[in-house]
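Right, one structure below, let's go through it.
The complex appears here minus one protein chain, its other protein chains still in place.
Chain lettering (A and B) follows the sequence in which the chains are written, and residue indices restart at 1 in each chain.
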Amino acid sequence: MSIVYSLLELLFVLLLSPLFIGILNTIEERLESKQGPSIFQPYYDLIKLFHKEILVPQVSSPIYRLGPYVVFTFYLFLSIILPIITAFPLAFAPSADFIGGGLFFGAAAAIKKFSAIDSRSNYAHLGTSRAASIGALSEPITMLIFIMLGVLSNTNNPFVINQVLRSSSEWYFSLLHGFVTIAFFLVLIIETGQLPIESHSNAELGMIDDAIPFEYSGPDLAIYKWGTYMKKFILMSVFLNVYLIPFGVATEQDGLLGVVIYMGIHLLKLTGLVIVFALINTTVSKFRLYKNFDFLAVVFALAFLASLAYYIVRY
Amino acid sequence: MNTTDLFSLLPIGCSVGGAILCLIPIPWFERIVSLIASITAFLSAIYILVFLPDMTNSYVYIDGLSKLVLFTVALVYVSTVLYSLTYLKHIKNPLFKTRLYYLLLNVFASTMFFSVSMDNIGLIWVGIEATTVSSALLVATENNNATIESAWRYVIIVSTGLVISLIATTFIYGSSGTLSISQLMIYHPVNRVFLIGILLAIIGFGTKAGIFPMHTWLPDVHGKAPAPVSAIFSGVLLPVALYAMARVIQIYPSSVVTTFALTLGVLTVVVAALMMTVQENYKRMFAYSSMENMGMILIGFSLGQGGLLGAVIIIIAHGLAKSAVFFFTGDVLSTYGSTSMGDVKGLLGRLPRTAGGLFMGAMAVTGAPPFPIFIGELFIFAELIRQYGWGIAATVMLFLAIAFISVNFKVGKMIFTGGKLYPKEKAHKATWVPIVNLSLSLLSLFFIPYFEQFLHKFLIP
Partner (left out) sequence: MNYIFEIIGFILIVLTLLMQWEVYVTNIILLFSLSTVFVSTFLVLLGFSRPEGNYLLFVLAGLTLTIRGIVIPVIMSRALHRLYDKPWRVREDKPMMGVGGSILVSLVLIVLGYYIYQNSLYEVLKIRSGAVPFALFMQASLLIISRRHAYIQMIGFLVMENAVVMLSGWVFSGLPFVVEAGAILDLLGLVVVSSLIIRVREQAIMEEGESYESELRG
């Protein structure tokens, strides 16, 4: 039975992740009084890309072509071990805990960068070096956030954390939880590439993540983009299910119907988060490049203060 | 409070009245008013000294120590007002009008009177913070860039130190439930929080008094402020901060506290003596001499008994002598136009009265006999040897000797070299003020037995 749930979760993530990026783009454009693309536009883009031809630079090695597929596989794996539609661990959930999940995200990012560098393109190098320096700071912050939240329940299991936060209002309203949630929200902005870290234009002055897949084309690019959509979807779902609104996630007693109903509720939660992102995107402006590191210092400080709050209050 | 109690608040009232009356924009009025206010404050201080018994009610705490310090404050206040009457026209490019100067001077004096008479440690803190507020602008009277920089440093460093004092006051209040000195002298709790509060209060008030390592603002301010302001700073502001420290030490004279204060005092003397040898600016040099004397006073307070008597002698004598010295340097500055010692030559020929006074003053301030600062230092050394043995006393004596030699050598170079370089000039109108101060300082030698009577209750072993 739990294999069925795993399959359901996999298909959920796979099929619905481009939808939310489409919703984000459309809402941003509507907020700016423009008509904007339809919410299914990313699907159309992916389908278009699958029909195009692949061009590979002569100087690249096989790593270049393999990169997007490996990353895609990582994200597929992550989608069946993290709590996205269920509050109880599924068949493959014991393969990796929260920290393992964080490390997988890091591994995927690293492989992305290796294969991008391999294309020997200047823009790819630019994007990779910037993403690497930001990632060098944001990955430890993510680790710190995951560890600090694990302190809540004395485990690293996201499902247990979900349960603890759902049942005990003392932990939910504690300072530790507050700080960690805010820090993770800011990390989410960094990881999913929203403003004020990264805008959606192709301006070379500030491109970070958009510059990495500069040389990819055709189905490689489609798989790469799909992987990116899945990453954003997974991170946002984890944020909502474990940190912010752990209530209402389907538990074991609810059965198949409960899980399906929850999938609908989850879509609504994600739409809410996407609207928040759209509001932020249309209000703030992009940081200049070196200010990103100061921003990261503040995020690190918040995550660190979470640990200090825990020691002062609880220990 | 009955009427005799109200007399204790009279000095405060006089100077505040003088300050308010300074606001009236009649020319020359503010000087007359300040003069009258300072003289009445002085007379009431004498009355308090001689006739008022030791009293304490819920607001005021006056005993022998505060009477003597009150008297010193009033005396230096009068002399500063008298000297400022004719000095202010020498300041080129002042920042504000003379009316504001006198207003600030009166407010400054009133806050010092306030700090010395209050019973509540918190109110003493408020008074000392108020002295910072009113004296900050006085430092910046002359509108040039370095002066403003020194005024700003003064404000920030002293305010930060006083915040530490506020934390200390919080600790004291929290652990004992009261801030009244009279109650704390009778009974105080003996726990760690109280101890930390007392130590922090010593550090915090020490910032205002120029104790090492918080002394960094002192030479800058004295080097750049005009002469009467330097005089009143060195003469009375630093001792008022030391008065607060003395009260705090008296409340809890445990060995930790006294050793801590003694260490700070010795370090202050050492650092001041060493820094004095390399100074090129005579005002800064005398500032370090103030710092050295403050270190000696702190050593005296921390020892208690005979040391306390010596410390009070130094407070009174130093207040008079150092203010006189700074008045003389004001004369020198207005004549020569430079604060660097290399530029001042042939003082004996040019301004003989000032030269003689400066020579005597420098000897007095560094502790030459027969000036009373020497006697005070003897008392302190006697107590130091009795309690701690010869080692520390010999070290301190060595550094005092270094200071003595360097100051007098440099002053002598200013006065005696140069011969007949400049023709003899007419002495400044107000040169008699520092001469009077210096003679009073010498005369206070004869009043030492009376001081001992005032401090009788502290000297009982």
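By our rule, a contact is a pair of C-beta atoms (placed from the backbone, for glycine too) under 8 Å apart; a residue touches a chain by one contact, two chains touch by 3 or more.
Fair warning: this is a prediction, and the values are worked out from it, not measured in the lab.
From the options B:L6, B:V50 or B:I156, the residue with contact to the chain not on display is B:I156. Considering the whole complex, the residue from B:N143, B:S254, B:T395 or B:T417 that touches the absent chain is B:N143.
When the omitted chain is restored, the residue from B:I20, B:I36, B:I167 or B:I405 that touches it is B:I167. When the omitted chain is restored, the residue from B:L179, B:L218, B:L347 or B:V365 that touches it is B:L179. Within the set B:Y101, B:W125 or B:F260, the residue that contacts the chain not displayed is B:W125.
Although one chain is not displayed, its contacts with chain B can still be listed: residues 95, 120, 122-123, 125-126, 129-130, 132-134, 136-137, 140, 143, 145-146, 148-152, 155-156, 159-160, 163, 166-167, 169-171, 173-175, 179, 191-193, 196, 220, 223-224, 280-281, 340.
The set of chain A residues touching the chain not shown comprises 175, 179, 293-294, 296-298, 300-302, 304-305, 308-309, 311-313.
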